[in-house]
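This is the structure I have questions about; it appears just below.
Excluded from the complex is one protein chain; the other protein chains are retained at their positions.
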Amino acid sequence: MLGWFHRLGSPKTFFGMSQSWPKTFGLLSLVLLALGTVWGLLFAPPDYQQGHSVRIMYVHVPAAAVAQSCYLIMAISSAVFLIWNIKLADWAAKSMAPIGASLAFLVLITGAIWGKPTWGTWWVWDARLTSTLVLLLLYLGIIALRNALEEKGNDGRPCAVLALVGLVNLPIIKYSVDWWFTLHQPASFTLTEKPKMPPEMWIPLLLMAAGYYLFVFSVWTSRIRNEIISRERKTAWAKAWAGSQ
Amino acid sequence: MTFFYRTIAREFLNYRRKPGLFLNPLIFFGLVVFLFVVGLGPDEAKLNQAASIFILVASLLSVLMSAESAFDQDYEEGSLELVVVSSNSLLIYSLAKSLAHWVVTFLPLILLVPFIGIGLFLDVEQIWVLCLGILLVSPTIILLASVGAAMTISLPRNGVLIGLLVLPFYVPPLIFVTGLFEAALLKQNVFPYVYWLIGLLFLALGLAPSATSACLRIAAED
Partner (left out) sequence: MIFENLEDFFWMEGLGPFVLGAYFITFVVLGINLFFPMIREKRLRFELRNENYELRSDARFEE
């Protein structure tokens, strides 16, 4: 088990292994996303309260789940890097930050668009939107720290500590923001799905969620591969890769 | 334990030699409060409503100003490396640093708050609650700021970056303190907020020094 882990941690092995991952998983994810989109836009029923604007749920809710998962994955990579000093894990954490940030941004934008017809305003200081905003700020902080460290030629260890501090803080932030929201506003109309969703609503949701996860995985591996190549550009196998196509 | 005291004593000596390190953030704090007042206008009711919150936010910002220089000198002159290679615990070192930082930033602030409060038409009870709130939340704030300072220690001109890294973590303490103020104003039960703030304080006390010392070790090794 540990041997397998160490082999995965070697940039060369990982690079050889992941050759086809970005393309395969990317295509698979695009198929799922296309299916989910068509289903969500054309076949899913409108909501009895919100009408057609409920269709935004199919892009918004999975993005929110994935944006949080990205943070978790980034924090796990950071922990692996700090504990076993595997450089690949550092690069993996680095590659995940922009993806997570863009998804958190997407959640905020689609949330705002969803809010306009349902709440009547573009932005409500709703608990979910606010904690997503904090998540985005955390991502931006991590990216800023990473850039500053790389300018100085340092590795990402402080960044990894920051990611872990953020991981400890995220549940507290989420809880406190929930508290704050219920304190200041009576829970009126939330964007949550109702407990019993008909299958023609949750199947596209599931398709989109799976599509998002595979998409993130594809982009993540392709970013990691770029990172490996740019760091190992002096090696023979990196040169062979450049000449191969 | 003696190492703890020695570190604190050294910190105080340092602050006595360079009073600007703690006086400038205090002046900055006063200026931010003043700007808020100018922005809000001299209306008594308006000021009374918002005063506690902007005093608190101004204190957070001024702490970030002074956090920037918390470890800088030790890092540049090499005494940080000495602590890392010595048998002394980095945890104790960072705790002592935070305590000294708290004493020079928040202690004068808490003493200043009653006067500022009178100027902003707060009544006696509100001032008490404000002082209690700042007292409860300030150690958490200081500890988190020390993590930010330790992370960016090797970077030049790190002031803005510390704010970027640390401010999102100030959301929960800020929420519970403002909740405390509101509850006190409405004569509701304030204890849930007090317990929460104490809980956050202990969490920060348990985790922040280890994060700080991890970052200090990284910086010293590079």
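Letters A and B name the chains as they come in the text, with residue numbers starting at 1 for each one.
The rule is simple: a residue touches a chain if its C-beta (ideal position, glycine included) is under 8 Å from a C-beta of that chain, and two chains touch if they have at least 3 such contacts.
Predicted model only: the values in this text are computed from it and were never measured.
> Touched by the hidden chain, which of the shown chains?
So, spelled out: the chain left out of view touches A.
> For the chain not shown, which residue from A:T24, A:T37 or A:N154 touches it across the whole complex?
A:T37
> Using the touch definition from the top, which of A:Q49, A:N147 or A:N226 touches the missing chain?
Of all options in A:Q49, A:N147 or A:N226, contact with the hidden chain holds for A:N226.
> Which is it among A:R7, A:K152 or A:K239 that touches the chain not included here?
Among A:R7, A:K152 or A:K239, only A:K239 touches the chain that is not shown.
> Touching the hidden chain in the complete assembly: which of A:L32, A:A63, A:A97 or A:V134 does that?
Reading the full complex, the residue touching the unseen chain is A:A63.
> Just checking the interface: what residues of chain A touch the absent partner chain?
Given the touch definition above, chain A has residues 22, 26, 33, 37, 41-46, 51-53, 55-56, 59-60, 63, 98-99, 102-103, 105-106, 109-110, 113-114, 116-117, 215, 219, 222-223, 225-226, 229-230, 233, 238-239, 241-243, 245 touching the missing chain.
Here, only the chains that are shown with their structure count from here on.
> In their complex, what parts of chain B are in touch with chain A?
It comes out as residues 147, 150-152, 154-156, 158, 161, 164-165, 167-169, 171-172, 175-176, 179, 182, 200, 203, 207, 211, 214-215, 218-219, 222.
> Please give the residue numbers of chain A that touch chain B in the complex, ascending.
Touch list, chain A to chain B: 82, 134, 137-138, 140-141, 144-145, 148-149, 152, 154, 157-158, 161-162, 164-166, 168-169, 172-173, 175-177, 179-180, 183.
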